[in-house]
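To start, the structure under review is shown below, and the notes come after it.
Apart from one protein chain that is not included, each protein chain of the complex appears where it belongs.
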Amino acid sequence: MSGDWRIPLVLLAVCVLAAAVAYGAPHVLSDYFVRIILLIALNSILVLSLSLSNGFTGVFSLGHVGFIGAGAYVSGILSIPVQQKMALLPHLPSFLHWFSLPFLPATVVAGLFTAILAVIVGYPLMRLSGYFVSVATMGFLIIVNVVLINASDFTRGARTFTGVPLETTLPWVFAWLGVTLFVLARLVYSPFGRSMKAVRDDTIAASAVGIGVLRARLIAFVIGAFFSGVGGSLYAHYLGSFSPNTFYFAMMINLIAMLVLGGMESLTGALVGVVCVSILSELLRSVERGFTFAGITVPALFGASQIVLGFVFILIMIFRPKGIMGDRELTFGLAARSARARKRREEQNA
Amino acid sequence: MPEAAIPLLHIDSLEVRFGAVRALKGVSMDVRQGEVVALVGANGAGKSTTLRTISGLSRPRSGSITFAGASIGGRPPPQIVRLGIAHSPEGRRLFGALTVAENLRLGACTRTDRAKIAADTERLFALFPILKQRWRQLAGTLSGGEQQQLALARALMAKPRLLLLDEPSLGVAPLLVRQIFDALGELKRQGVTMLLVEQNIKLALELADRAYVLRTGSVALSGSSAELRDSDRVAQAYLGAAE
Partner (left out) sequence: MSGFEYIVQQIVNAVSLGSLYALVAVGLSIVFGVLRLTNFAHGDVMMVGAFTTVLLNALGLPFVPAMAAGVVGAALAGFLIERIAYRPVRDAPDVTRLLTSLAVTYILENLGILLFTSSPRNFPLPAILNESWQLSGGAITFTNINLLTIALTFVSLLLLGWFITRTTTGLGMRAAAEDMPAAQLVGLDVNRLIIVAFLVASAYAGIAGVLWAAQAGVVQPQMGFTPLLKAFVAAIIGGFGSIAGALLGGYVLGALEIFIVAFLPSSVSSYRDAIVFSILIAFLLVRPGGLLKPNREIKL
C-alpha cells in the first residue's frame, strides 16, 4: 500500500527534530530542562508500556511497576562494573561477578527477563477480569516489592542499590521511545490490535467470533512488560541508585494518572498525558516550595502538588473518563489526508 | 367522566430504547381498577420492558405513564412503589441470603402502618401456607415453586394498588403452576388489580379479563380474554402473520 508521500517525510522530520533535541538540548538548555525532557521521554516509555494491556485490552493492571522494578534491578545487577560488584553485592552467585554488561545488552536482557516473568504471571492472571485482575496484579506488585526487599544477596535489600553507571542520556531515551512507539503502533493498528480491542469492548462476543481472549491479553501483557523492563533499566541508569520502594505504589499512581489523563485508548493520548502531568507537577512543585508574590510570602506546602493532581484526576474521571484524547490519535491531519488520498485513488481506479 | 371510566394505569405511546435498539415503539394500554390484564407475546416482544418501565427500572424515551392520575414515567422505583405499584420481576429476584421472613419484611419496607403489616402477613399465610413453614429458612434454599410464592408474597406486602407480575410460571414445576394460578385467582376475587406477563397463554387468558398481544415492541392485538381465546389471531400474531 503506497501511502501519502508526506508521511515518510514527516516521520523523517520528526526523527531529525528528535535527534536535534537529543544532541542539541544539553548544549542549549539548562540541566533542569534537559532533565524534564528526559523524564518526559522516559515516563512516556513506561506509560506506553502500560497502555497496551490497560488501555487496549481492558486488563487494568496495577502491577506493571513490578516489571519496571524488576527490570531496573536486573539491569543494575548486570551492569555494575566488575570491580565494584564484589564490594556492593558480595553474596551474588559467582557467575554474576565475572562480567558486567554494557548499557544496551543489559537493557535488552532486562526487557527479556520481565517479558518471561510476564508470561509466568500473566498465564494464570489473564483469565481474570475487572477489578479481580486489578487486585491480583496489585498483589503481584506487592510480591515483587517483598522479594526485592528480602533477596538482599541480589538487591542489597531495603538499603539503597547503588553503583549503576549513569548512562541514560537523551539520545538513548529518544531512541528507545522511538522503538516503543514503532512497535506499539504496528501492533495496535494491526489486525491483532483490532482483536485486542474487540476483547476489551466485548469479551464474550470476541470469544464467540473465535478470538483467543487469553492469547490476546497475554501477548499485550508480555509486550507491555518487555518495554516496562526496558524502561526500568533506563530508569536505573538514570537514577544510579534506588531502593525497592522507588518502584512501588507512588510510581504506580503517577504512571496511571498520566495514562488515564491522556486517554488510555490512544498511543498519542498516553504521550499527551505524560507531558500534561509532568508540566503540571513541575509547575505545582515550584509553587509548593513557597514563594513571595506582591509582598505576601506563601510558605512551603509539601504535598500540595499531589493534592491538586489528585483532584485533577478525579475531575477527569467524572467528566472525561476516557481522558483528554479518548481513543483518537494525534496525527496532525496526516491520517485523514492519507485516507482521503487513498479514497481519491480508489475512485480514479474505479 | 364517571370515576370508573378513568383507568388506574394509562400508558400512552410509550417508547423505550436501549442504545440503538427500539424495545418499545409506541405502546398504549389501560388497566382499570380491579381488572386483571394479560400481556402476551413472543420472546423479545417488549413485555418485560413494559413492566420495567412502569416500575421505573427503565426510562421511557417518550410517551407517558399515568397511574391514579399522577404521571410516573421516569420516576425512580422507590417512589413508584410508594405510589402503589409492586413489581414481581422475571426470575423472581429474591434475596437468597435472607430468610423468608426478612424478604417479606423488606417487601413492606415502604409502609408505615406497622400494626397492619403483621395482619397482612397472616393473610398471606392463608394464601401461601408453605411460607409459614419456611419462615426462618433462607430464600435461596427454597424450591422454584416456593420461591415464586415468596416473590408474589413479597410484592403483595407492599399493599399495592397495582401488581405487576412477570412470568410467575417460569421455572416452576407444572403441578405448582396450577397452585400459583389458583392463588392469583383468589387475589383477583379479593379485588387486586394485576398486569400479568405470561408465556403460558392458556393460563394467562383463563385468569385475565383482557389481554394485549405485543409483537416487536408494539401492540399487535387486544381484546377481552374470551375473544382472544376463541380467535386464531393470537397465534398469528405470535408467528408474525398479517392481521
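Letters A and B name the chains as they come in the text, with residue numbers starting at 1 for each one.
Everything that follows uses one rule, which is that contacts are C-beta pairs under 8 Å (C-beta built on N, C-alpha and C of every residue); 3 or more make two chains touch, one makes a residue touch a chain.
This one's a predicted model, so the numbers in the text were calculated from it and none came from an experiment.
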Option touching the unshown chain, where A:Arg6, A:Arg35 or A:Arg127 are the choices: A:Arg127
Residue among B:His10, B:His87, B:Arg134 or B:Arg215 touching the omitted chain: B:His87
Residue among A:Gly139, A:Gly240 or A:Gly326 touching the omitted chain: A:Gly139
Residue numbers in chain A that touch the chain omitted from display: 58, 60, 124-125, 127-132, 134-136, 138-140, 142-143, 146-147, 150, 203-204, 207, 213-214, 249, 253, 256-257, 260, 301-304, 306-307, 309-311, 313-314, 317-318, 321
Contact set of chain B toward the excluded chain (per top definition): 55-57, 76-78, 81-82, 86-87, 89, 93-98, 102, 105-107, 109-110, 154-155, 158
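One rule holds for everything that comes next: only the chains that are shown with their structure count from here on.
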Centroid spacing, where centroids are CA-atom means, of chain A and chain B in whole angstrom: 55
